[in-house]
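Only one protein chain is missing; all other protein chains are in place.
For clarity, chains are labelled A, B and C in written order, and residue numbers in each chain start from 1.
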Amino acid sequence: MSWMHTVFALILLPAIATGMFRILKGPTAADRMMTAQLFGTCGVAILLLLGTGMGTPVLLDIALVFALLAALATMTFVRRTWQYSSKRNHGNPIQ
Amino acid sequence: MEILYNSGTLLIILGLPFFLSGTVGLIRFPDIYTRLHALTKADNVGLGCIVCGLALQSASWAVTAKLLLIWLLVLIASSASCHLIARSAMQKNIQPWTRP
Amino acid sequence: MITTLLYSMTGLLLFAMGFFTLIVHSHPLRKILAVNVMSTGVFLILVATAYKPLGMGQIDPVPHAMVLTGIVVSVSVTALALLLACRVQETSNLDLPGRKKQGRIPEESGQ
Partner (left out) sequence: MNYFILTLFDIILVLTMLWLAWYLLNTEDIFKAVVLFISFGLLMALAWVRMRAPDVALAEAALGAGLTGPLFLSALRRMNRTRKGERRLDSDENRGKDPKTGPKQE
């Protein structure tokens, strides 16, 4: 239990909060999905640091689940949502 | 032991700017490919530095193995999905940004 | 103490915002999102009542069990609601006279 790791997790949290601007104004749909993926990785890092900072090693397992399921949303998006819109209006992705 | 702990802290501090610059790059860069570039740096190197730092500070080998497994999973997931996004963007004729 | 208050207030605000959206907006996907946000607010209040700071004793596990069950039920309810919304949209006949305004989903998806 050390407060230094909690400070590191606290530094990483505004990175998530400011990345939200890209979701709000991203021109293509892939930009928004990429930001969600960055959030996933940031969340894994925050969980790892917080697990040491709060003295609960259980958080490693939660980070493991996050890392396992990180690609699922992006894969679904690319394979289903984005592929479909390319057939309808070519080169003009869903906004 | 003290040297290991301090070098672990140093590695974590080294990893934090990658995440912050990844976020800044995601906001500031003009194009989907350049944003992808910023994102992968945060994913691979930033999380790698943090995982290595925490592994140096960890007490047992099981925790170290779990940390490395997390990093490996994130590496696979991020590279696969970033490759998919880039290929799909190329197929949709999104032109890369060039300096005007 | 302040943590309990903070998260309880957040849960209350989330519930209020979700309820407002559930009434105001008409798109079915947005309604399902609003119901999800509402359930999240309820879970937040439940877990926040059981919170104790680090080193102030054990945490009451009963609200945690309830919230765990609630999350699983909420996900399955979401899946069923999404399927129903898709079926409603696919089978609704927009070409009948008088159904134009009612049956058509408003162009909300930014297309």
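Note that in this section a residue touches a chain if its C-beta (ideal position, glycine included) is under 8 Å from a C-beta of that chain, and two chains touch if they have at least 3 such contacts.
Please read all numbers here as calculations on a predicted model, not as lab measurements.
K.L.:
Name every shown chain in contact with the chain that has been left out of the document.
P.N.:
A, C
K.L.:
On subunit C, what residues meet the omitted chain?
P.N.:
These residues touch the chain not displayed: 2-3, 6-7, 10, 13-14, 17-18, 20-21, 25, 27-30, 32-34, 36-37, 40, 43-44, 47-48, 50-54, 59, 64, 67-68, 71-72, 75, 78-79, 82-83, 85-86, 89-91, 93-96, 105, 108-111.
K.L.:
Suppose we count only contacts with the excluded chain; which residues of subunit A make the list?
P.N.:
Residues 1, 3, 6-7, 9-10, 13-14, 16-17, 20, 23-24, 29, 32-33, 35-36, 39-40, 43, 46-47, 50, 53-54, 56, 58-59, 61-62, 65-66, 68-69, 72-73, 76-77, 80-81, 84-85, 88, 94-95 of subunit A touch the chain absent from view.
Convention: only the chains that are shown with their structure count from here on.
K.L.:
Could you work out how far the Cα centre of subunit A sits from that of subunit B, in whole Å?
P.N.:
Between these chains, centre-to-centre, one finds 11 Å.
K.L.:
In angstrom, rounded to a whole number, how far apart do the mean CA points of subunit B and subunit C lie?
P.N.:
Going by mean C-alpha positions, subunit B sits 32 Å from subunit C.
K.L.:
Which residue numbers or ranges of subunit C touch two or more of the other chains?
P.N.:
none
K.L.:
Could you tell me which residues belong to subunit A and also touch two or more other chains?
P.N.:
Where subunit A is concerned, no single residue meets two or more other chains.
K.L.:
Would you pull the subunit B residues touching subunit A in the complex into a rising list?
P.N.:
Per the touch definition, subunit B meets subunit A at residues 9, 12-13, 15-16, 19-20, 22-23, 26-27, 32, 35-36, 39, 42-43, 46-47, 50-51, 54, 57, 63, 66-67, 69-70, 73-74, 76-78, 80-82, 84-85, 88-89, 91-94.
K.L.:
Given the complex with subunit B, which residues does subunit A contribute to the contact?
P.N.:
Those in contact with subunit B are residues 4-5, 8, 11-12, 15-16, 18-19, 21-22, 28, 30-31, 33-35, 37-38, 41-42, 44-45, 48-49, 52, 57, 60-61, 63-64, 67-68, 70-71, 74-75, 78-79, 82-83, 86, 90-91, 93.
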